[in-house]
Each structure stands twice: as structure tokens, then as C-alpha cells.
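One chain of protein is taken out of this complex; the other chains stay put.
Chain nomenclature is as follows: A and B, assigned in order of appearance, with residue numbering initiated at 1 for each chain independently.
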Amino acid sequence: MTEPVTTTVSAGPGAVPDSPPGSLHQLFETARRELVLEGRAGEVWGIVIPFGALALILLPLALGPDVPLLARVGPAVFWVVALLFGMLIALRQSSADPAELRDLQRLLEVDPAARLVGKALAGAVWLLGLLLVLGAATVVLYAPAIPVRWWMVPVVLMLVALGVAMAATLAGEVAAGLRSRSTLAPLLAAPLGIPVLVAAAETTDRLQVGGSILTPTLLLVMVDLILAIVIVLAAGPLEDATS
Amino acid sequence: MTPIAALDGIEVRLGRLPVLRGVDFMVSPGEAVGVVGPNGSGKTTLLRVLATLLRPGGGSGTVLGAPLGTDQVRRVRRRIGLAGHQPALWNELTLRENLMAIARLSGLGETAADDALYRVGLTGAGGRSAGRSSHGMRRRVDLARLLLTRPRLVLLDEAAAGLDRSARLLVDAVVAEALGSGGGAVLVSHDAEHLGAAVTRVVEIEDGGMRVSGGRR
Partner (left out) sequence: MTQTGSALPPPSRARRLLEPLALLALLAGLWFAMTAPPDATQGDFYRILYIHVPSAWLAFLAFGVTAVGSIGYLIGRRRSWDRVAAASASVGVVFTALTLVTGSIWGRPVWGVWWDFGDARLMSTAIMFFVYLGYLALRRTVEDPETRALRSAVLGAVAVIQVPLVYFSVNLFRTLHQTQTIRPDGAAMEPEMLLALLVNVVAFTVLYAALLARRIEVGRLEEIAEELTPAEPAGRAVQPPPLGEVGGG
């Protein structure tokens, strides 16, 4: 650390350009930053994913080693754990900007919708990691029947990751700054996650019997679109509400 | 001359408690006003009203020409620089990365960020993680941000708290730069001693009401 330079600088107009960078740019900027932040904090890979894997072990312990039953419920348990722990990812405390950072982004005129969608995108990336790890763990622990068209599963995983991340990000923003945020936000997010859960479980059910997964996949796409629209619409009013 | 900020009869309640009662306040171009008051007197709230982040429940005012409580404040927010109680930093980013992120969000270039970092004497320490930096260093980055964005209205909350002497001169420099280009500054502290040399006028605030305590300190 050196002495600061305190000589006066030539006066001039404000350095910041008149209008902020485009919303899309801000969106990717936010997403990129959130990815770096979590990458260094290591909360997802270090804590949430292990915890999720642990949760997968709990059910067979409670149920007993009933192999055919476990094979049947495996996918369902996977989706439930994915939903609940996926929300934890998007709602982790470190992803909540403290008041001074929110103030700063407001003053810099960061588009609130861009900020939220960017956050959700980053959350979806981490969620995908969770889903992949938990998926592998489910296959190992529950030995469900592997569907022939298993390569369709990643598509479903991506849609689910997006949906859960968006639902949780929205709920997190509604509860932003509140004392009870860590408990309230999951409660608010869970009902939003149910259509995702149902559609996702339906796809794995159908895949296992070799049926068409077009309808549930379309439902997932529709839910994701609706959630995205809701986030964009709600972002502005919610930002006003944090004053 | 249009004032940088003018408040008339501002009332703010947070929850049930009145925090500001009938506050009249003005900052003229080229003026740095110090606001002094005990804990809980409403200083930080006043600053947030001036930053257009808090909508007053009563009274009226303008900041940089935009009437408070209207949509027009959005156009002037980018010209307002607020360094609040806690420095606004992302803990997992380094000090330099924090400035870079802010530069990008503001539409400024990397060289401007490096320049600001240099001016606060942190070029060598730029690689330090913000979460593991001392409060003084974090504060300097906050001030670097103000040097970077060069706001027209500078709002400082306990700016000098925890800074060594050379860093406190930084505060004066930040204020001087804003004033030099015809802007204004408001510095808030619980102790008039901490306001720095650039302040031209001091007002006292107590119990949400203001009293002008006279001209030069």
C-alpha cells in the first residue's frame, strides 16, 4: 500500500457516460460475476452438493434395503431432493447482495431485470452441476431402470435447472433483506417449483417405459418462459420496495 | 444557480418511527456541507434521501434537478456517488476486480479503473481479496470508485472512519474533485472533527430535525 495521490485533477464533466450499458450486457456481466463469486466461495460444491447426496442416502436408510422398491422410487426421490436442494443453491446467503451493494447497483442504474435474470442464470449453472452429481448418485444408490433414450435426460435437466433457479431467485428477491429470508424464501419458492417437479418426474416416468416426453417437456418450457416473464415484470417493483 | 440538492420539509418514517421531521436542506454548486449529529439522529437516512434511494413520506425536494419521488430521479442516479457506512464490495473478488466490475457496469474502461486504483495507493494491493482486506483498504476502494465515476453529488457517510492520515486526505481530494467541476458534496459524521478540511458549512441534526450551527468551522 502506498501513499495516495492527492494532487487535484483537472475538472471536467462526470466521467460516467449518460446511459448505462445495455441490459443484455449487464445480464451477462452479472451472470459472469456471480459464477466467479461462487466459484471462489465454493459453497455449492463444498456444501450443498454433499448435503444433497447425503439426503439421497437418508431415504433408503429409512425405507430399508428393498431393492425393487428403491429402483421404482429412485427417480422421484431424485427430483424431490433436486428441487429442495436446488433452491438452497439459489437462495444461499452468499448470493444475496448486502444493502450497500444493492444501493450501488441501483445508483449505477443496473437494470433490475437484467440483474435478476443474470443471477438466475448463474444459479442454473450451479444447479445443473447439482443435478448431474445427484443423478449419478441416484443411479448408483437406487439402481433405477436406465431408459433407452437416456440422452434426453440432460435436456430435461437443463430446463429443470432454469426453472428452479428462476423460482428461487424470484422468491429470494421478494424476501431480500428480511430477517427471515433464509426460511421464508424457500417457502415462497416451493409452490412455484411444483409444476417443474411434476413435469420432470413425468419425463423420467415416460422415458422408462419408452413413451414420448414431448408433453411434459413442453410444460417445462412453458413454465420456464412464464417464470422468466414474471421475473422481468417483478424486478422493477421489487427494487422500489427495498428502499 | 440551480442547487445541487434542495430539500423542503422532508419527512421520513421507517416503520413506525419518525426519523426525519420537516428537514430543510440545500447544497449549492461548489459547496461541501457537513452534517453532524449523534447516533440515531437521522444522518444516514438523510443521505439516502439525497441519494434518491429512499422516498420521503412528506415534503418535497430536488436532487440534481430531478424532483424526489418521481421517475426522473432515474436519470440522475448515475451522477450520484454514495459511500455509505459499509464499503460496497464483493468479498470474493479482489480489490482490483471490484473496481473493474464497477467500471464495466458504469460503461467505463479498464484503464480508468486502474488509474483510480493508483490514485488511492492500492495498485500493489489490488490482488488482495476484498473480504480479507482491512477496513481501511476497503474504504479506499470505495473512494476509488468515486474517483472513477466522478459523480456530481458526492455523499459520504463516516468517510474518514478507520482511515490513516494519508487516506483521510483522499476524502478531501474526492470532495475537491466534485466541487471543482461545479458539483456538491455532503459529508456525514457523528463528530465534526472527522469531516475533513474541504467542508465549507456545517449543520447539526438531532432527533430528525436540523439546526444550522453557523458558517465556517
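The criterion applied here is as follows: a contact is a pair of C-beta atoms (placed from the backbone, for glycine too) under 8 Å apart; a residue touches a chain by one contact, two chains touch by 3 or more.
Nothing here was measured: the structure is a model prediction, and the numbers come from that model.
Participant: Looking beyond the chains shown, say which of A:A31, A:L121, A:L207 or A:V223 touches the absent one.
Facilitator: Only one of A:A31, A:L121, A:L207 or A:V223 touches the chain omitted from view, namely A:V223.
Participant: Give the residue, chosen from A:A31, A:A175 or A:L207, that touches the chain omitted from the document.
Facilitator: A:A175
Participant: Of the residues A:L107, A:L188 or A:L207, which one touches the chain left out of the display?
Facilitator: Checking the options A:L107, A:L188 or A:L207, the one contacting the hidden chain is A:L188.
Participant: In the whole complex, what residues of chain B lie against the chain that is missing from view?
Facilitator: 14-21, 37-42, 55, 206-209
Participant: Could you list which residues of chain A touch the chain missing from the display?
Facilitator: On the side of chain A, residues 170, 174-175, 178-180, 184, 187-188, 190-192, 194-195, 198-199, 201-202, 215-216, 219, 223, 226, 230, 234, 237-238, 240-243 touch the unshown chain.
Throughout what follows, only the chains that are shown with their structure count from here on.
Participant: Provide the C-alpha centroid distance between chain A and chain B, rounded to the nearest whole angstrom.
Facilitator: 34
Participant: Once bound in the complex, which stretches of chain A touch chain B?
Facilitator: Those residues of chain A that touch chain B are 1-9, 11-21, 26, 29, 33, 36-37, 40-41, 94, 98-101, 103-110, 243.
Participant: How about chain B: which of its residues touch chain A in the complex?
Facilitator: Where chain B meets chain A, its residues are 48, 51, 53-55, 74, 77-82, 84-90, 92-93, 97, 101-102, 104-108, 112, 118-125, 137, 140, 148-152, 166-167, 169-170, 172-173, 176-177, 180-182.
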